[in-house]
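Yeah, one chain of the complex is gone here, protein chain that is, but the others are all in their spots.
Labels run A and B following the written order; every chain starts at residue 1.
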Amino acid sequence: MAQEHGHQPDHETYHGHAAPHHQAPLTAYFLVFGALMVLTVLTVWVSRIDLGALNTAVAMAIAVVKALVVILWFMHVIHSPRLTWIVVISSFLWLAVLFVLTFSDYLTRHWKMS
Amino acid sequence: MSDVTLHHGAEHAAEPHGHEHHHPFLQHHFEDMGQQHEASTLGMWFFVAQEILFFGGIFAAYFVYREMYPDAWKAGSHHQNWQIGAANTVVLIGSSLTMALAVWGAQGARRKFTTLMLVLTLILGAVFVGVKGYEYAEHIHEGLFPGASFTYTEATPALTRGVELFMTFYFTMTGLHALHMVIGAGLLLYFIRRAWRGDFGPEYYGPIEIMGLYWHFVDIVWIFLFPLLYLV
Partner (left out) sequence: MTTTTIDDAPFIEPSTKARRNYLNDEYGVLSWLLTKDHKRIAIMYLFSVTLFFVVGGVLAFLMRLELLTPEGDMFTSDTYNKLFTLHGIVMIFFFLIPAIPAVLGNFLLPIMLGAKDLAFPKLNLLSWYIYMIGGTFGVIVIITGGVDTGWTFYTPFSTQYSNTKVFLTTMGAFITGFSSILTGLNFLVTTHRMRAPGLTWFRLPLFVWSMYATSIVIMLATPVLAITLVLLMVERVLQVGIFDPALGGDPVLYQHMFWFYSHPAVYIMILPGMAVISECVAAFTRKKIFGYKFVAFSSLAIAFLGFLVWAHHMFVAGISVYSAMIFSFLSMLVAVPSAIKVFNWTATMYKASVSWQTPMLYVLGFIGLFTIGGVTGLFLGALGIDVHVHDSYFVVAHFHYIMVGGTIMAYMAGIHYWWPKITGRMYPEWWGRLSALLVFVGFNLTFFPQFLVGYVGMPRRYHAYAPEFQVLNVLSTAGATILAVGYLLPMLYLGWSLKFGRKAGTNPWGAVGLEWATTSPPPKENFHETPVVTWEAYDYPAFLKAMRETQHV
């Protein structure tokens, strides 16, 4: 990664003087919107069916897919440098740490030591 | 070892203005527009990352109590009008579409199109907040605002307490979300003015893209809020 002269720091996306220019085709955005509408309808429809404990999981799974779609296409992450991916993934990872370790307490509070 | 010289890059620093072509919106601690664009975008991503943790914290607390009081959570959710919530979801996702189109327009220096898309985003956002205001008014009217004015009673005292807790989360989560939307609306006004002025083009569309990142993030928060609050 060592650079001798010139302007380039060590990441692959620095294009020099201009702003990076990725123009997605217009239709992509409408497709994404359509997908989000379908998924919203799906969320409501599934919630009307009683799946017991699975309801939450399914609702969250659909929400995750919707969020992914927004992140990848509306927020252009699919065209973004690797560092952006790292930032996004890391923040959710850290959130997962908060959830998992907190629930490690709540879910084991009533366990009995034999 | 390595060749060591303390070169002095001759390019910038001492050159007076006007000698070299500078984009009018180049901030001078940056080398060029490319660096400025990348730095600004990365900055907004870091900001979004910390917002994820901010909202994530209250989501964690929400889930802890959902696990503890499943019946109260269900009862509380039944007080929400899911049709209104779903309609509002469509409105907000629509505003995300217009926002993304505004960024597309800015990239292509389409001044009027960009401005129109930003205005539509603002209008849809305002509709969303307006509808939420209506919902809040209804809840308050029904005695569901937590605290001293909580007068709604459920079948049991425990359930009543649980529903009050649910409503506390409802108001705090959607309230914080709405606050972020209002801030976003203010920012949109600023960008509408700049877009109309013709500031943006393929060389310089970073600010709109960053606005988009913020707006889409606020949309994502709602994507999770809707099922968690309206569809338990």
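Following the convention adopted for this analysis, a residue touches a chain if its C-beta (ideal position, glycine included) is under 8 Å from a C-beta of that chain, and two chains touch if they have at least 3 such contacts.
Keep in mind that this is a model prediction, so the values were computed, not measured.
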One chain isn't shown here. Among A:T43, A:T56 or A:S91, which residue touches it? A:S91
With respect to the chain omitted from the figure, which of B:G162, B:G184, B:P207 or B:P227 is a touching residue? B:G162
Residue positions on chain B contacting the omitted chain are 1-14, 28-30, 35, 38-39, 42-43, 46-47, 49-51, 53-58, 60-61, 64-65, 68-69, 146-148, 158, 161-162, 164-165, 168, 172, 176
Absent chain, residues of chain A that touch it: 1-11, 83, 90-91, 94, 97-98, 101-102, 104-106, 108-109, 111, 113
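Just so it is clear, only the chains that are shown with their structure count from here on.
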Once bound in the complex, which stretches of chain A touch chain B? 5, 7, 13-21, 23-24, 26, 29-30, 32-33, 36-37, 40, 43-44, 47, 56, 59-60, 62-63, 66-67, 70-71, 73-76, 80-81, 83-84, 87-88, 90-92, 94-95, 98-99, 102-103, 106-107
Can you tell me which positions in chain B touch chain A when the two form their complex? 7, 11, 31-38, 41-42, 45-46, 48-50, 52-53, 56-57, 60, 63-64, 66-68, 82, 86, 89-90, 93-94, 96-97, 99-101, 104, 107-108, 202-206, 209, 212-213, 216-217, 219-220, 223-224, 226-228, 231
